[in-house]
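Apart from one protein chain that is not included, each protein chain of the complex appears where it belongs.
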Amino acid sequence: MSQNAWIVAALPLASFLLIAAGARRSERASAWLTIISIGLGAGISGLVLAEVAGGARVQQSFAWLPLSGAFGLSLGFQVDPLTATMLVVVTSVSLLVQIYSLGYMRGDAGYSRYFAAMSLFTFSMLGLVLANSLLTIYLFWELVGLCSYLLIGHWHERPEAAAAAKKAFIVTRFGDFAFLLGILFLYWHAGTVDFTGLEQAAAAGRIPAAALTVGMLLVFCGAVGKSAQFPLHVWLPDAMEGPTPVSALIHAATMVAAGVYLMARTSPLLEHSATAMLVVAGVGGFTAIFAATMGLVANDIKRVLAYSTVSQLGYMMLAIGLGAMAAGVFHLFNHAFFKALLFLCAGSVIHLMNTNDMFEMGGLRRQRPLAFWATTIAALSLAGVFPLSGFWSKDEILAAASAQPLLFAAALVTVFLTATYMFRVIFLTFLGSPRGHAHEHPEPVSMAIPLAVLIVPSILTGLLGAPMVGNPLGSFLEGQAAHAEFDPTVAALSTAVALGGILFAWALYGGGKTEPAARLAAQFRPAHQLLVNRYYMDHLYDWLVRRVVLGIGWIANRIDLGLIDWMVNSVGAAAVAAGGSLRRIQSGQVQTYAWAFFAGAVTLAVVAAWPMLMGTR
Amino acid sequence: MSFLSCPFPALVCNPFGLARDGIYGLLAAIVPEPLPTVALTVLGIAMLIAIIALTVMSQVWVERRAVAFLQERLGPNRVGPAGVLQSVADVLKLLLKEDLIPFKADRATFVVAPLVVLVPSLSVWSLIPWGPGLAIADVNVGILLVLAIGSFTTLGILAAGWASANKYSLLGGMRVAAQLISYEVPLVVSALVPVLWAGTASLQGIIESQATVWNVFVLPVGPIAFLVFLIAGIAEVNRSPFDLPEAESEIVAGFHTEYSGMRFALFFLAEYSNSLAIGALAAVLFLGGWQGPILPPYVWLFFKAYAVFLILVWIRGTLPRLRYDQLMHFGWKVALPISLVTLGATAVLVSAVQGTAA
Amino acid sequence: MVIPMELLVAGGFYTFAAAAIAGAISLIIARNVFHSALFLTLTLASAGGVFVILGADFLAAVQLLIYVGAVMILILFGLMLTPQDVELPNLSTPGQAISGAIVAAAIFVVSAATLLSAQWSGTAAEPSDVATTEQIGVSLFTTFVLPFEIASVLFLVAMIGAIVIARER
Partner (left out) sequence: MPPSLPPLYPITLQHGLLLGAALFSVGLAGVLAKRNAIVILMAVEVMLNGVNVTFVAFAGYLQPPVLTGQVFAVFVIAVAAAEAAVGLAIIIAIYRLRQTVQVDKADELRG
C-alpha cells in the first residue's frame, strides 16, 4: 500500500474535481463524496502507517519537465515515519471535521462550495505531507494557502470575512516569498531540492555552513508565516471569521501544522546550523508566551483558541529548535486532536448561542453537557495535566528545554497562562448563570459523533510517547530507540504550575462571575490595554504601511518628480528639439518605415556578401 | 487480411482489387512505368466519382422516403416503382434548367465557388480505404489530410455567398463559415481519439487497430468521442438540426439562393457526398472500417457509411432546428470541452496501457 | 522508355511552385480584396503541395488545416466585417509601389545569389521521406518544450487580446 500512498492524496482531489464537475448541484452528493474520499484515505493511511512501522520506506519521483542538460524538474513523493504519522493525523482529523460540518453547515448557501474547498484543502495538505522535495512541498504549500483563503472567506459577503481572508493570504505571502528564496538559495548551493539529496549534501559538508544557516532561516520564514509565529501571527486570530469547522481543521490541526511539519521535515538540515536552531527555538519560545498572554483577555471564544494555537505552535517550534524533533511532532500529533476537539466544542456552543462572545454565554453546561465535558478534558490535556495526552508531549518539550534556563522559564510561564485562559473559557462559557439567550435547537447527531470520538485520542494518544511504554512514537520518528526525555521533577513542576493556573482562573472567574477579573483589569489598566490591543501589533503594521512605506513613497515621489523627471524632461526636450528638424521624415506611413527597414537590410546584406558574390572568398 | 474470410468467389469478394490487378497487368505490357499507375489512379477516381454520383441519387430518394415515413406522408411515389426514379427525374430537370448568373454577381467567383465546394468533397473519397490495400491514396497522415481537405468546403460556401451579391446569401455564407469553424475543432479533437488509440494517423492503420474491438466500444472514451464526432459531423455537413445556413424561413436558403440549374446541382451533390463521407469517416474511425464477417470489405464499409447516413436522416426527421446562439453555445461550451476531456482521458489511458506514465 | 520518378517529382514541384508564385503575384495585382483572398488560398494550398514533395506530409496537412480551415476564414470574416470601398486605387502612391517593388526584387536577388553561390555541405540528394509526425511530436515535448509552452502562452494572450480589441464597446 505504501508504494501507492499517493492515492491518499488523489482521493480528495478526485472528490474535488467531481464536485466541481457537477456533483455541486447536489449538496448531499458533495458532502458525502468528500467524506467518503477522506474516509477511504484515512483507511489507507492506517495501512500505510502499519507498513511503515513494519519497516517499509518509499521514495518515488518521475521527471516532470526534463529540460536539456542536467537541469530538470521532477515531482515525487516519499513515505517515511514522519509522513505516515502526518497522513494519519491529517486524514483522521479531517474526516471527523467533515462529519461535523455535515450538521454545522446545514442550510448554508455555499454548502457544496464549502465541501469542494475542504476536499481541495485536504488534497493539498496530504500532498504537502507526501512531498519529497522542497519544490513539491512549495507547490502544495501555495495550494494550502489558496484553500485557506477560500475557506476563511467562505462567507465572503461579510466584509470582515473577506478582509480576514485577504489578510491571511497576504501575511503568509511574506513568509512564502522568503521560503521560495530559501529553496532557490539551497538549490543554488546544493544543486538539488530533494530532501534526501539536501541531507546528504549537508552531511557531506557540501553546503557552506553560512549558506545553510541563511537557507534554513529563509525556509523558517515560510514556516513562520504559515504556522503564525511572531511576528507574522496576526492573521490567525482574524482567520476565525471562517466557519468553525474550518478553524478546527485549518487553523488548529493541519494547515498551521504545515510550518511545523516543514521544520520537522528539514530538521536533519537544521541540525547542521546551531544559529538557525537557536533562532527557531527563540522565536518558538517567544511566540508561545507572547500569544498566551493575548489569550488571557480575548472575549471571543474562537480567538482565545486561536491564540492558544499560536502559542502551542510556538511550543512545537521550540522543540524542533532544540533538536527534539520527535517531541515537537508528538506535540503536534496530540495537539491536532485536542485542539480540533476544542474548536468543535466551541462551534457547538456558537451554533447554540449565535455569538462568539463568551460574556454573552454562561451556564451552558446543562444545554450542552457533551461539549462541556469534552472541552474540560481537552483543556486539561492542553494545560498538560497528568495523565492526558498533552501532559506527555509538553513534558517532553519542557525536559528538552530544561538545559536552557530562559526558554525553560518561558515555557513554564506559558503552561501557567495556558491553564488560566483555558479555564477562563470553561468558567465563562459553561458555568455560572446564563447571560445570553440561547436559540434552542437540538444538536445534530453528525455534530455530536466527532466530539465523542475525539475525546478518545485527546486522552489516550499521550501514551504513544509515554516513557513507561518506551516512547514508541519517538523511536518510530527518530528511527532509533529514543530515550524518553522524562524528568519527574519537571513533570511535577509543570503539573503544579498548570494546577496553579487553573486555580488562578477560578479565583478570577470561578462560578461564572466576572467581577474579580474586572477589578484586576482596572488595577493593571496599562497592561490590560496592551493585551486587549494585541500588543498593538496590528497598529504597528498599519503604522508601518501608512507612515513608513507611504513616507518612503512620498520621498521617492518628490525625488522622482524633482530630479528624475527633470532629467528625463531635459532629455526629452533635447530629443524634441532634435526631432523638430527630423520630423519631416516621419510620414506616419508604416509602409514607408517598412520600406526603409528592408532597404537597409538589403544594403547591409550586399555589403556583407560582396566578397562572396564576387567570388573572392 | 480479413477479407479472406469472405466465402464467395474472389470476383465477388474483391472485384476492385482483381480489376485493378488485371488492368495494371494489361497496361504494364504496353506502356512503361509510371504511366500504368497514373492511368489506374485516374480510372479509380473516375469510377469513384461515378459511384458517388449514383449513391447520392439513391441517398436523395432514401432521405425523402424516410422523412416522409417519419412524418406520415407518402413521399415521392410517382416516377418508377415506389418513386425510385424520382432522383433521376430531378437530375434531368436540374440539368435542363436555365443557368442564371445575377447581373451584379462577381462572375468568376460565382462560377468557381461550386467547384471549390464539390472538388474537395469528392477528393476526400480518394483517401477512404475500401478494403485492405484498396485506397486510391494511403498516406500516413490520412485523417489529418481528410479533415484538411474538408475545410475547403467552408471557403467555397463563403465565396458563393459573397459572389452572389445578395445580402441573404452573404449572411448565409457567414453563418456557415462561423458554424463550420466552430464545429471543426470538436470534430478534429474527437477524431484524434482513435488516432491516439491506434498510434497512427493513417486511415488503414486506424482500421487495422480495431481488429479485435471497434473504437466505439472502447470504454469509457469511445462512445463519447463517437457521439461528439457524430454531432460535430452533422454540423459540418449543415444538416438538420444544424442547418441554419440554409434556414429558408430566416435567410431564404442562404448561400445558394442565387444558384440554379447545374450549379445548384453541384452544391446538392457536394452536400450529400459530404454526408456520406462523414458516415464513412465515422465508420473508419469508430466502427472498424471495412472489417466485418462474411461479406466483402467494400460492402461492409458501404453499409456502415450508409447506416450512419440513415441516422442523420432519422435525426433530421425528428429534431427541430436550433437557434443560432444555441448552436454556438453548444459548439464552444459543450462539445469542445467534452472532446478535450475525452482526448485527455484517452492520452492518460494510452500511456497507462503502454506503461510509460511513470 | 521509362519516365524517371525524379522527373515526376520535379514536375509536381514546378507545378506547385508556379501556382504558389502566380497566386502570390495575383494577390498583389488583384483589384478586388476578395479575389486577393482567394489567390492567397491558392498560394497557401500550393505551398502545402510543395511541403509534400519536400517530405513534410504532416506539415502539409497542418498547413491546409490551419491556413485554409482557420486563417483564411478569419481573413474573409475580417473582409466582410469591414465593407470595402472600391473607389480608391488599391495600390499605394506610384512612388511607394515602385520603390517597394524594387526593394522586394533586390531582396530576392540578394538572397537568391547568396543561396546559389553557397556551398551546401551535409545535404542529401533527395528529401528524407520518413514518418515524421511522431518525431515532431516527441521533439515538441522534449527539446522544444520551452518554445512550445511559450507559444501556448502566446496563443492565450493573442486570444484574449483579439477579443478585447475587437469587442464592441
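Chains here go by letter, A, B and C, matching the order in which they are written, and residues are numbered from 1 within each.
Note that a residue touches a chain if its C-beta (ideal position, glycine included) is under 8 Å from a C-beta of that chain, and two chains touch if they have at least 3 such contacts.
Quick caveat, the model's predicted, so the values are computed rather than measured.
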Displayed partners of the chain not shown (whole complex): A, C
Residue-wise, where is chain C in contact with the chain that is not depicted? 6-7, 9-10, 13, 17, 20-21, 24-25, 27-28, 33, 36-37, 40, 43-44, 47, 50-51, 53-56, 58-59, 62-63, 66-67, 70-71, 74-75, 77-79, 81-82, 84-85, 88-93, 96-97, 99-101, 103-105, 107-108, 111-113, 115-120, 122-128, 130, 132, 135-136, 139-140, 143-144, 147, 151, 154-155, 158-159, 161-163, 165-166, 168
Hey, which chain A residues sit against the chain that's not shown? 579, 582-591, 594-595, 598, 612-613, 615
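Keep this in mind: only the chains that are shown with their structure count from here on.
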With chain centres taken as the means of their Cα atoms, state the distance from chain B to chain C in Å. 28
Chain A-chain C separation of Cα centroids, rounded to whole Å: 56
Where on chain C does chain B make contact in their complex? 1-3, 5, 8, 32, 34-35, 38, 41, 57-58, 60-65, 68-70, 72-73, 76-77, 80, 131, 133
Complex contacts: residues of chain B adjacent to chain C: 32-35, 106, 108-109, 112, 139-141, 144-145, 147-149, 151-152, 154-155, 158-159, 162, 170, 174, 177-178, 180-181, 184, 188, 201
Contact residues on chain C for chain A in the complex? 92, 96, 99-100, 103-104, 106-107, 110-111, 113-114, 117-118, 142-143, 145-146
